[in-house]
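Apart from one protein chain that is not included, each protein chain of the complex appears where it belongs.
Take a look at subunit A:
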């Protein structure tokens, strides 16, 4: 294992985060705060409790997930896309590093940033709503697992993208709608029966449901299924990255 390489890339990525603190931390915190104000306080005060939890508190896990997913994908995608764009990727390709080491470093850095962000958003939420976390250990597990999985997904997007537009398309057109429709702002059983079934094809439902369960002990789907689905997605992403580095798809000619 080339530990020095993992450390070098990780450090590089974290330094990049530090340089873009406004964009990478402050902007998502601000937008989440706006959601709290609009949905949590203004509209939320007119909505009944959901499963014994006030609406403002109910949407907290969903909002954290919303930021976690979009930021993980965007951040990891940008991290690997940029060396491709500037041409510095030649150094990664010519270095004695395995695909796993590159993934650990890039995904590790992107996930670290997402988790920090998630924690900051949670802290911000406590300013607006009373928060309780019934299963803190599971909360952390879901947080980390989701950050890692979607950073991997973002890493794939970054390799796939051959322009800045493609880099934006997936987070904007896929991740955001799936998260909004994945139960960030409502419980699935608020939907008509047909749409409840359709929603089950949305992988984000399982993440948000599991994550919310760790807070309030209420879930749309069973926690075990949530965990299995997340792990499954993680394995699929890992396999895809393994294939990418094996064939050099979009990396080598």
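Basically, a residue touches a chain if its C-beta (ideal position, glycine included) is under 8 Å from a C-beta of that chain, and two chains touch if they have at least 3 such contacts; residues count from 1.
By our rule, contacts and distances are computed from a predicted model.
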Protein that the absent chain corresponds to, by UniProt name, given "ABC-2 type transport system ATP-binding protein", "Cytochrome C", "TrkA family potassium uptake protein" or "40-residue YVTN family beta-propeller repeat-containing protein": "ABC-2 type transport system ATP-binding protein"
Touch with the omitted chain, as defined above, among A:93, A:123, A:169 or A:190: A:93
Residues in subunit A touching the chain absent from view: 2-5, 7-9, 11-12, 15-16, 19, 86-88, 90-98, 248, 252-253
